[in-house]
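Reading through the structure tokens given below for one structure.
Moving on to chain A:
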Amino acid sequence: MLEAAPEMDWLDWILLVARVVVVFFAVLISVMLLIWMERKVAADMQTRMGPMRAGPRGVLITLADGIKLFFKEGITPTLADRPVYLLAPVIAMIPAFLAFAVIPFGTGVTLFGRHVPFQIADLNVGILWVLAMGSLMVYGIVLAGWSSGSNYPLLGSIRSTAQMISYEVGMGLALVAVLMYSGSLQMSQIVASQDRVWNAIPQFPAFAIYLIAGLAETNRPPFDLPEAETELVAGYFTEYSGIKFAMFYLGEYVNLVVVSSIAVTLFLGGWRGPHPSFVAWLWPLLWFIAKVVAVVYLYIWVRLTLPRIRYDRLMSFGWKFLIPIGLLWVLATGAVVVLPDVYGKGALLTGALIVVGAILVASLLWPLIAPRRQSAGETPQ
Partner candidate 1 sequence: MLRSVWLVPALPLAGAAINLFAGKRLGRWAGILASGLMVVAFALALGVLAYLLRLPGNERLVVRHLGDWISVGSFRVAADLRVDPLSVTMMLVVTGVGAVIHVYSIGYMDGDPRYGRFFSYMNLFCFFMLTLVLAQNFLLLYLGWEGVGLCSYLLIGFWFERPLAASAAKKAFVVTRIGDTFMLVGIALVFLRLGSLDFSAVLRPSIESVQPSGVFTVIALLLFAGAVGKSAQVPLHTWLPDAMEGPTPVSALIHAATMVTAGVYLVARTHVFFEISGVALTVVLVIGLVTAVYAATCALGQDDLKRVLAYSTISQLGYMFFALGLKAYAAALFLLVTHAFYKALLFLSAGSVMHGLGGETDLKRMGALRRAMPFTAAMFGVGALAIAGVPPLSGYFAKDQILEVANRSGYLIAWLVALAGAFLSALYISRLMFLAFFGQDRTERAAHESPPVMTVPLALLAVGAVFGGVLGLSVTSGRLQGFLAPVLGELTEGAGGLPTAVLSVISVLAALAGIAVGWLVYGSGKVDWVALRVRFAGVHEFLAHGWYVDDVYSTSLVAPGKAGAAFLASAVDQRVIDGCVNGVGQLFQWAASRGRRLQTGLVRNYGLAFLVGVVLIFVYVGVRLS
Partner candidate 2 sequence: MAPDQIVFWVFAPVSVGSAVAMLFQRNAIHAALFLIVNFFTLAVFYLVLGAPFLFAVQIIVYAGAIMVLFLFVIMLLGVDREESLVERLRGQRPLAIVLGLGLAAEIFVTARASLGLARGPANFDETVNVGGNAQALSHVLFRDYFLPFEVTSILLIVAAIAAMVLAQRRERTTVEAAGEAEV
């Protein structure tokens, strides 16, 4: 990449910076809308109104909240490790933004005689970049919990660390299956490989695993153990207030957008979709946004539907179901990818793949559906 650097002139640099700025603000705005959307959807499901005052139908409620938090007094606990305490919210936010760098929002547009892709950097190792940023998100939580110098945040952050490390493995396996199926680590290539059928269909188990692991990665209900109010007050950011709290809040929702965007890119065909030929650059962008909204809606729906899972169940589910099934699925995908090269029965195997996927999903959901016979012997902690 840096090899190519000398060929860039000032216009390229300006376009690059412009893309970064646009993406940054787009994400901020999307988070604002996302929080409003979540509150409205929640209210709708609970048959109530939700925020109504700030802006039309309360659309500016997030802005109001932000202003409020910005002006609140910033309290630093006495026992806190001051530099780390101040650093932690920033660290929590940055990886989420960085992950956007490799996500293609659309095909691109031609400006000043140059092709400008709707993507900041089409990294050769795009999926790994996503994974790397995902694994960095844990730092904000860990450091926040530790630097607060208080017990609840510490416990919350230890839980969070364990949970995120565990589910990262499952998520990684899902991504491995996808990259094997698509044959590339590059985001644009993965999107391009879904021109016939979305990965979500042949890779349905991987999609399911990714969605579940994404829940855990974003610390959202029903996997919001790190900040379980009833057990840990507010979890790792108990001691945070004001603008620092706002940063955590922001980071969390950016994270949600990132996870959804990646899900869309990897499994739902990215910006692909049928569109008219005029203003060709716009329709993929709209398709992308629509898909992301759909996935986010799914997450909100799940949050409002399912109760919080007990911590040990969470861990055993991650280690004993998600990871083994992920491993099996990687194996099956490998077979599907390699066997046609040997036997040339691609179509047949794709069919078999769908069948196996369905069986695996059934087994994945079975423990949730089947009556718990052994639950009598278990004692909640």
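Miscellaneous remarks
Quick note on the criterion: a residue touches a chain if its C-beta (ideal position, glycine included) is under 8 Å from a C-beta of that chain, and two chains touch if they have at least 3 such contacts; residues count from 1.
The candidates came about this way: all candidates are chains of the complex that A comes from, given by their letters.
Just so it is clear, the model here is predicted, and its values are computed rather than measured.
Here chain A is shown alone, and of the candidates 1 or 2 it touches 2 within this complex. Touching candidate 2 in their complex are the following residues of chain A: 1-3, 5-6, 81, 83-84, 123-125, 128-129, 131-132, 134-136, 138-139, 142-143, 145-146, 154, 157-158, 161-162, 165, 168, 185-186.
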